[in-house]
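Down below is the structure, laid out as structure tokens.
Heads up, one of the protein chains got dropped from this complex, but the rest are sitting where they should.
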Amino acid sequence: MTTASCSVAGLKVQLDRAGPDVVDEISFEVFPGEILALVGESGSGKTTVGTALLAHARRGARIVAGTVDIDGTELLGQPVAVSRKRRGSVVAYVPQDPAASLNPVLRVGYQIREVLDVHESGTPAQRDERVREVLAEVALPSDEEFLRRYPHQLSGGQAQRVVIAMAFALRPKVLVLDEPTTGLDVTNQAHVLETVRDLCQRHKVAAVYVTHDLAVVGELAHRVAVLYAGQIVEIGTKEEIFAAPSHPYTRALLAAVPSVTEPRVLTGIAGHAPSPGHRPSGCRFHDRCEYQQSECAEVEPPVIEVSGLLSRCLRAEHVRAQPNAVPMAAPAAECDATDTVLEVAGLSASYGRVEILHDIDISVPRNGCVALVGESGSGKSTLSRCIGGLHDEWTGSILFEGQPVPAGARKRTPQLRKSIQYVFQNPYLALNPRMTVGEIIRRPVILFGLAKGADAEKRVLELLDQVSLPRSAKGLLPVRLSGGERQRVAIARALACEPEVLICDEVTSALDVSVQASIIALLDDLRQTRGLSMLFVTHNLALVRSIATRTVVLEDGRIVEDGPTERVLDTPEADYTKTLLANTPRMATG
Amino acid sequence: MNGSWSRAFRVSLRYPRTWAGLVLTGVIAVVALLGPLLAPHGPNDIVGRPYAKPGGKAAFGTDYLGQDVLSRLLEGGFSVLVTAVLATVLGMVVGVVAGLVAGYAKGWLDEVIMRLTDVVLAFPQIVLALVLLTVAGPQQWLIIVIVGLSHAPRVARLTRGMTTTLATREFIQSAEAMGEPRGRIMFGELLPNMSGPLLAELGLRLTYSIGLVASIGFLGFVADPRAADWGMMINENRLALLVQPWAILAPVIAIAVLTVGTNLVADGIAAAAANADQNEEASA
Partner (left out) sequence: MSRSAPEPGRAWTKWLLRRLGLAALTLWLISIVVFLATNALGDPARAILGRSATPERLAALQARLHMDQSIVERYFSWLGGVFTGDLGESLTGGGSVGALIGPRIANSAVLVLIAAVVIIPVAGFLAIVAARRHGKRTDSLIQVIMLAVAALPEFVIGILLVALLSTTVFRILPSVSLSAGGPPWTNVQAMVLPVLTLVLAVVPYVSRILRASLIEVLESDYVEMARLKGLPEGLAVRRHALANAVVPAIQVMALQLAWLAGGIVVVENVFQYQGIGMTLVDAVRNRDLPVVQALALLIAAVYVVVNLIADVLTILVTPRLRTAVR
């Protein structure tokens, strides 16, 4: 076996001098040409581990223990001048948000060349040559016009490629990629992943790929390290882990991931991940674990080997032996296709002089869930905003139960405003930070005159029950809630109006996958038990499988495909749908 | 929802500078408000020779007419403080309402309000005050109105900026989609979300108001030239800095302590508000 390009042992990062640990006991190795996925949900500390590989910690945090050996040389504990020389040259970093990571006032060519200049690689002419070469490697133009562009003149995909070119410029031995495809469309994402895979293999680069997206892991990684609450809970080859995980957290995480090929019944993980300083004693996952035993709360589990996997669970053997089957069930479609509750016909919408949507026809059957799928710029959000009364520059017609719906919420009757409810993408922005949960949910009850006084209070409690929030949440401000809990409050606010139609605009895209699963389960349950009809806007084709009865695909403001979900995803007719499906990453489950 | 204002203030009490500011402000405010009751002499009583050194009947000495400096110090804060507070309240109310309306209504109303603020902002506050006092003469109510209105555009700009940012937030869109009345969106949904920065602005504006009112007095524009007024006292006695510095330093120090105090409180509130924002963003 060759020696590892990167080996990390006992790494520990703290907040401030004596603050709580962000991550600790981090140990792993990565070999040349290998891609290790560092998987974790928000707050797990995965980005902290990523930058620590470059001997760097963000402001307010510091690396306090451990070793990071890059290509045979220890990186930690060195004078700044030494570790600096190795950053960008031997170990390089690809950041999460390329648009923000490129300096807005410097030209693109300059910023790539700067890496070569600062590490004094070759002659100036060779540096120019290398800049062109590396741009070609990431499939970007390398002409003068491109080099002279400023970051704002690049598209999102281009900016990401520029950052990757910067990382590869000096042919590093180790590459750290921090969620580099967040915010990219599936097509761009597929291209970026291909480039990364290709370059790592060709130049024998050891890559650490930090991500929360298990589908991407399935596409790209050789080995997987699962991070929970600042520790690696499980590490092993992708195949072993996906087939039979030995840690309950990994199992639960896998059960929460939707699949584009099969209609999984998604199960979330109860509770939420603890933040640094609030982590429980014993096993850090024990309070959310379905395999929990009494000793789990007391004993901090050691790392043990279970047939090829390293696991931090007292019951790893037992967990690993459990069958790993996810229940399947297509979303129930007991709806009468002729009973249409919402009908959009010939709708064209514009922003100013630019027409965004062209001649759209959609119908939502009563008690059905229609998914509206498309990439960014396809107009899917504009369409949902037109229906929700948030955008009024449109022509055509929208009928609710046969009754015409005017453009703009203020022109609608209270009855219409109450019947069509909108749930927003980002639960962190969708709730007034200065109102308590109770006030937020009570407001529509009062506004639409549905109940008063003590009855309204009772109604608030019922609604909290319906979205599975504790009644004690009533007096809390949103800042005290997690993202998933906030989205439940937003759903409760919509339900408070006693609506017929619920428009869900990317409602899970700001949430972790385990939280997404429980929100999807809640929405599906509400649809079936309350007879709600739903328009579910998403860019995530896999999610559609688990929630929608019917799927509409939008491309550049036009509908290119419309049919029952299974038909659209299994035997797509439009070329665009086929491309989207081909580019959607999938976990190859064993 | 009213809790958001008291909460913004309570959170700022975690900062030592807020406490320091409250103590300084409190001491001077007590002197200014209760002083007239405690003064040993009337403000216009002649108690000795002009510019007599401290001692005897006059603990801080006498001024250019032989009036008791201590008594005038105790008398002269009331008008400065009350004028400044009223002007601040006026400026904040006008500014906040104008900013909310401009930022939320947008369109021509926004244009008109912003052009008006441009015009007022072009004048340094003291220049605006002087120009408006030229013909009308220094009258107490006019000074309050002028100082208040000179703050208003600055407050309006701040409020408008926050309003346009907040108005794109989804909780406002949600309220709009439900048909919440506009007034309620502005004052019930948007305004409470500005409590921290606006409270800090209130403190800052109070600091400037005190400085401005005192400056106007210092330049000699007071309604009643015989009355005790901290700004005016400095003006009257400026020739005495060599012989009887107390006549001038006493009011100068009072004003300095008061403005430093209010500014410390304002900064404590601003820091707390910025921190709260950061926490909310960090969780987003």
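Per-chain numbering from 1; labels A and B assigned in written order.
The criterion applied here is as follows: a residue touches a chain if its C-beta (ideal position, glycine included) is under 8 Å from a C-beta of that chain, and two chains touch if they have at least 3 such contacts.
These numbers were taken from a predicted model, which means no experiment stands behind them.
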Which of B:I143, B:I234 or B:A276 contacts the chain that the document leaves out: B:I234
Residues belonging to subunit B that touch the chain removed from view: 17, 115-116, 118-127, 130-137, 207, 210-212, 214-215, 218-221, 234, 238, 241-242, 245, 248-249, 252, 255-256, 259-260, 262-264, 267
Interface with the unshown chain - residue positions in subunit A: 51, 54, 56, 58-59, 80-81, 84-89, 92-93, 95, 97, 100-106, 114-115, 118-119, 149-150, 152-153, 155, 163, 166
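As a working rule, only the chains that are shown with their structure count from here on.
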Averaged-CA centre spacing for the pair subunit B and subunit A, given as whole angstrom: 48
Touching residues on subunit A, where the partner in the complex is subunit B: 388-390, 409-410, 412, 414, 417-418, 421-422, 424-426, 428-435, 439, 443-444, 447-448, 479, 490, 493, 497
Complex contact set, residues of subunit B against subunit A: 1, 4, 169-171, 173-174, 176-180, 189, 192-193, 195, 279-280, 283-284
